[in-house]
Each structure stands twice: as C-alpha cells, then as structure tokens.
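Just one protein chain is left out here, and the rest sit where they should.
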Amino acid sequence: MNEPSADEIMTVVAARELRDRVVCFVGIGLPSTAANLARRMHAPNAVLVYESGTIGAKPTRPPLSIGDGELADTADAVVSVPEIFSYWLQAGRVDVGFLGAAQVDRFGNINTTVVGDYRKPKVRLPGAGGAPEIAASAKETFIMLRQSSRAFVSELDFCTSVGNHQGGDSRDMLGMTGGGPSVIITDIGVLRPEPGTREFVLTALHPGRTEAEAVAATGWPLRISENLTATEQPTEAELSALRALKAGVT
Amino acid sequence: MNEPSADEIMTVVAARELRDRVVCFVGIGLPSTAANLARRMHAPNAVLVYESGTIGAKPTRPPLSIGDGELADTADAVVSVPEIFSYWLQAGRVDVGFLGAAQVDRFGNINTTVVGDYRKPKVRLPGAGGAPEIAASAKETFIMLRQSSRAFVSELDFCTSVGNHQGGDSRDMLGMTGGGPSVIITDIGVLRPEPGTREFVLTALHPGRTEAEAVAATGWPLRISENLTATEQPTEAELSALRALKAGVT
Amino acid sequence: MAMAEVMTLAEAVSSLVKDGDMIALEGFTHLIPFAAGHEIIRQGRRDLTLVRMTPDVLYDQMIGAGCARKLIFSWGGNPGVGSLHRLRDAVEHEWPRPLEIEEHSHAGMAARYVAGASGLPFGVLRGYSGTSFADYTDTIAEIICPFTGERLTAVPALRPDVGVIHAQQADRHGNIGLWGIQGVQKEAVLSADRSIVTVEEIVDVLDSRVTVTLPSWIVSAIAVVPGGAHPSYAHGYSERDNGFYVAWEEIARDRETFSTWADENILRRQSAGVS
Partner (left out) sequence: MAMAEVMTLAEAVSSLVKDGDMIALEGFTHLIPFAAGHEIIRQGRRDLTLVRMTPDVLYDQMIGAGCARKLIFSWGGNPGVGSLHRLRDAVEHEWPRPLEIEEHSHAGMAARYVAGASGLPFGVLRGYSGTSFADYTDTIAEIICPFTGERLTAVPALRPDVGVIHAQQADRHGNIGLWGIQGVQKEAVLSADRSIVTVEEIVDVLDSRVTVTLPSWIVSAIAVVPGGAHPSYAHGYSERDNGFYVAWEEIARDRETFSTWADENILRRQSAGVS
C-alpha cells in the first residue's frame, strides 16, 4: 500500500477522535470524509447529521455536497433546514461539531468569511453556513484544516465562529450552551486547548513532522505541550478503509 | 319536509355568510356544520382549516372532534399544530374564523373560559383552544351561538377572545392583524357591528322571531338596526343538504 | 447517545415517571397515549404537573384519579360532547384534591412546546393582547421587536420531565414513525427530558405513509401497546371510538360512577401491552 499522504494522515487522525455512538454534525469536505471513515471503523453507531436536514445519514461515499440524494435515502429522518438548526442543533442534541476553517486563531476561533478588509476583501470566502451555531451549540467541536502561517493567524480578519473566544472563561461569559473546540487536527499534528488559558498548544506530531515545521506553519508563537506525543502511523486497515470510502466501495 | 328547528335555521343562515373560495378556520360543533353545509351548497371551493392541522379537509359528515381521521384523509395537506398556528393562522392566510362562544358582549368579545370568578368559578368552561388567535388574526370572524341573556352579557366574566374590544378603533390599537368579528348569528336573528361604534346591533330576524324576543335574550340594551331585515326561510335544498350532512350521506 | 430501550409499559412508567414530575401526554385527538396514562394511574403517581393542549378524557381520568397537582393546558373539554366533569369537579370543588391551573391558548401552548424543543427560553407570538389571560398567570409577557418596535407576546418554554406519546410504529432500531394528524407529538418528545413512546407494533421497515420520524436516540423507552390510544385512534390501525367519548359524559358526571369505572377499567386491570 502507498505511503499515506498528509491529507490522509490528517483524515485518519480526525476519524480516531470520533467515539462510537456520538451524534456528529458534519461539515462538508474533509470533516465529512473523516466522520464517515470513523463510522466504517470504530464508530459504526455514530449518528451523522448534515445541515441539509438528514439525521443518521449513512453515505457509501463522501458526498460532494451536504445535500446529495444519498444522504436523504440513507437517513433515519429528514427534516427541514429550520428544524435541523432549532430542534436539533440549538437544542443541544449534537455531541460533536466537525468543522473546517480558512483561518483559525490560538483560541480556536474560526474565520470562513473574508481575507482582508470585510468591505474590500482580498479574498471573499464562502461565509458561515452552519458553522457559527455548530461552534456555539455542539457539546464539543473538532476543527480540521491544513496548517500554514496564512491559516493559523494571530488575529482573524473576521470571526465567523467562536471557539474559546479570548481564552480563559471568556467563552462561558458569552452564554453559549456548547463546550467549544476540544481539538484542532492538521496535516502536521494535533493541537489541544491548555487547561485554564484554553489556548491551543501542539500536543502531537504526525509521522515525519517536526516541532520546527509546526512552529513555522503557525502565525502565533505556537507553544508545545510538555507531553507532546507522536501520532501513530495510519494502519493498513485505516488506510484501505479510507481509500475504499473515497472510491465509493462499500 | 319537517319545519326547520331553531338550530337548523341558525346553521343555514351561518352557512349563507360563507362565500366561495374563502379560507375558513373552523371551530368544532355548529361552526363546523355550517361551514361544511356551505361547502356542499354555494361554496364548494371554500378551504376548511381545522386546528388539528388539516388544511382543505372535506369531511362527509360533521366530525365529532377536530381531529377525526376523516379530516386527515380528505385534506390537501396535514401539518403540525405549531405550524397551523404560525405559518397559516398567524401569517394572515385565513379569511374567515368561524367561532362558537359561551358568552359574548356587545362588541363581540368572547368568553369560553369561566362563568363567575376565575379562581372560584361557578362553571368551569373548556377554555380557549384556538379561538383567541383566530379572533386576532383571521381577516374577519363569524360568531355563532344561541341567544339568551346568560350568553349575551353586558360584561364578560373572562375575555378569552377579543372582538371589537371596547368599540370604535380600540381593537386596532391592540395591534391585531385580523379584522375582527363581522357577524353574530343566533337562533333568533343576525347581529352586525354598527359602523363607527362597532357595537353589535340586530340587523335581521329569523322567521317567526320578534324584536322583543331578541331584546329579552340580550343582557345589554340591544339596539335594532334601522334596516332590520327578515331572514329568508331555509330552502328545501338547504334543509335537505343540512340533514344529509348530519346523517353522513354524501 | 443511547438508543431507545424496548420495555414493557409498566417498566417504562416505573423507571421514567416520578411523583412530582411535569409530564406531557400528547396527541391531538389522534394518537393519545391512553394506555400509558392508565399505567401512570395504576402505579399511583402523585403530585404530577400535567401538561397537554387538550386535556380531554385522558386527563379527566388522571385528575379524577388524584394524580395531578397542576394542569397546564389550553382547551379542557370532551371534544364534540361537552364538559370534563372530573376536571370541573377538581377546579370547582377541589375533588379529589385542589388543582392549580395554568391556562393558555393553543397557539401559546404550541409556541411554548416549540421553544422547549428548540432550546430557547421563550417563544414569540401574536396573541393574548386584550384578553384576560395575563391577569391570571405570569407566563405571558410583552416583548418588543428590536427592529420594528412592534409589541408582541412572549411565553416561556415548556420543558416537561417526561414526554409521552403513542405512535403507529417503531422499527427494529427503535426509530419511531407516525402519520396522520401530527399534533405536537414531535415537540412533546423533543421538549422533554425523558420520553416514553407506545407503539402499535414493531416493524422491519417503517410504513411509507410515515410523515414524522423520531430517531431512536432521542427516545428513552418504547413499549409495544397495540390499541394503546383507545378510545383515541391510530390512523391506519384503528378508528376513533366516538361512542366512548359520548359515554364518558355519563361516566364522569358523578364521582361514584367515575370511581367505579376507574376501579374496574384501570386499577384492577392488568398492565397493558406486550411484555
């Protein structure tokens, strides 16, 4: 089997985070692939919720959009978009929100709106989608994105979705019902919030990656956990399941 | 054919008020019978909405409850109870609200809650149901009840559903989106609001009824319209349609 | 996330309904969970706050049996028939015990359930203005639209301890399916902390007529109770027993006939359903 790519390692590591039987609100793209991989491996009873209103979808391949027909066909229930946000997400029924990001800061706050000035943006990004309320209401949030100094910034150009806000107990002061981000999974390693400050620090490095790489790919002075661990190499089982998933093999 | 009973005359007269193609939110009992009679006679395209969430129900006989299975089977759409009140009634999609009452006052305000003191009632009535918001939001309201000095009172023991409030433009001041009661149909005659004061005055007498009867059956000093008319006797067609309806003959 | 557990109705009530709970047995004429209510009576629960838009014959029975301390409701009659004599006796004469009431309109109750199911502390509606309701409850408040300045009405969310409904089917995974008049069945479950669903049967695949599905993991307990809605009905399985509703008028009018009826038809009966 080929060596795993950086994206594959990131996806496998993200999948490992997802425990069985959790209710997971899934963003499209890498999070959706990771969540579906988890469902095929160790979390067969994870309930995948997509913002299109499909609850308990069991797609055979990663859907291109959050509204592919297969999601509805395989779901336990299909509800309207207003209902998925009010009765399901906002009501606190989601255990894990699984999000991507264009920019993230040291507290796990997310920007998916603009790069540069909002009124005269350098890059206009897609915007919020379901992320702000997923970040606010899910019991915890996993964030997944490729690490680079353009993405891991000291200050967001726009705060689309709140993570640990300004650190410490500042998130709690906002009256949010969800717990906030508990992990950031990148192509280099894994970051987790430091107790107390709730600043994200590097807690694991993927195979072949170095602390220096991680620091260079981070726009704030990245701190390294005292208990830095090495990510276990994706197993053959994980890799072949991931590749089968992407190829649409059931 | 037998002579029509007082209730039959009242029902026929009420049915005549309902124009074709109106959307009518129907209370159970006499209003439901009258609305269904209208649908069989001159208003085949009237849309009957019941608070159970059935839109466009076409029952073959007057349902005993607002949730009889036939209502769902014959409806164009069945929606949830929250939806029928928010998306349909409150949104202003109902042309006519058709209500019964235990007590009514000179301005068409309705009590269906208690007789006597609220905390120590002489008679505990069923309460509001859908009526308060029907009375508030329907473009107009028809009220239907047997006339007596116990029912037509100078002061309500409890205001369940607002009619023309304290008369004049006082209803408009409450910010209601619907137009209020336009007619009260009784077993004695018909009352309509006087322009300006919006107090209900007697505008028609049913066959065989007298002004004196109407005045005696009213707990406030009932005024008689200058243009008092005589109700046309129910036709054979109306009566036989009503009796067939009640017998469940389609 | 835990899947719904299939158990007997007796087990479901005994493990999930406690004295003093706020419980909502819903079903808007259709799918009323009579069997579950009878089991609550049989197990002698007391001091319950009963929530229900239309406390019809079922709550008349539970109130008459002395289960209730308080009633939160919007229409308390026997549909198409008349009064609820046990409810009236409790309100008018405190028999068998005093009954506190918290009274709303259907639209207000619906907004309260929706708020509860949505995790919001309150719901907003156009309602109640000019009426007497607010004179007798502190669960109606004015709220101003921050954009238009319009005055509207706010009502607090309902959050029952237990929501109880009847539905046509559960599948083998415990997903619940129902069709026909939906009422506030979904909201009664989603606004509640725990839930009991009685079903006509467990099937391999839910019927294609199903319009409302409740995933297994938001339901606490499922009990198979064919006919568990009688004298209400389950669309596709049974017809509403209108005759019983009419007969209830005479049964409930008098304390003694009621007590005899309850003794014979509830207390001395076996717990209902499949075990």
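Some observations on this one:
Each chain gets a letter, A, B and C, in the order it is written, and its residues are counted from 1.
We take it that a residue touches a chain if its C-beta (ideal position, glycine included) is under 8 Å from a C-beta of that chain, and two chains touch if they have at least 3 such contacts.
Values in this document were obtained by computation on a predicted structure and should not be read as measured data.
Touching the chain that is not shown, out of A:44, A:127 or A:208: A:127 (per the contact rule at the top). Only one residue in the set C:19, C:100, C:135 or C:150 touches the chain that does not appear here, and it is C:150. Within the set A:14, A:96 or A:136, the residue that contacts the chain not displayed is A:136. The omitted chain makes contact with chain C at the following residues, 119-122, 124-126, 139, 141-143, 145-148, 150, 152, 154, 156, 208-209, 211. Where chain A meets the chain that is not shown, the touching residues are 28-29, 51-54, 63-69, 71-72, 78-82, 85-86, 89-90, 109, 113, 118-133, 136-137, 156, 158-162, 165, 171, 174-177.
If you put the missing chain back, the residues of chain B touching it would be 21-23, 45, 47, 55-56, 76-78, 86-87, 90-93, 95, 137, 177.
Rule of thumb we're sticking to: only the chains that are shown with their structure count from here on.
Annotation: 40 Å between the Cα-based centres of chain A and chain C.
Chain C has its Cα centroid 28 Å from the Cα centroid of chain B. Centre-to-centre separation between chain A and chain B, using Cα means, comes to 57 Å. Listed for chain C are residues 114, 186, each touching two or more other chains.
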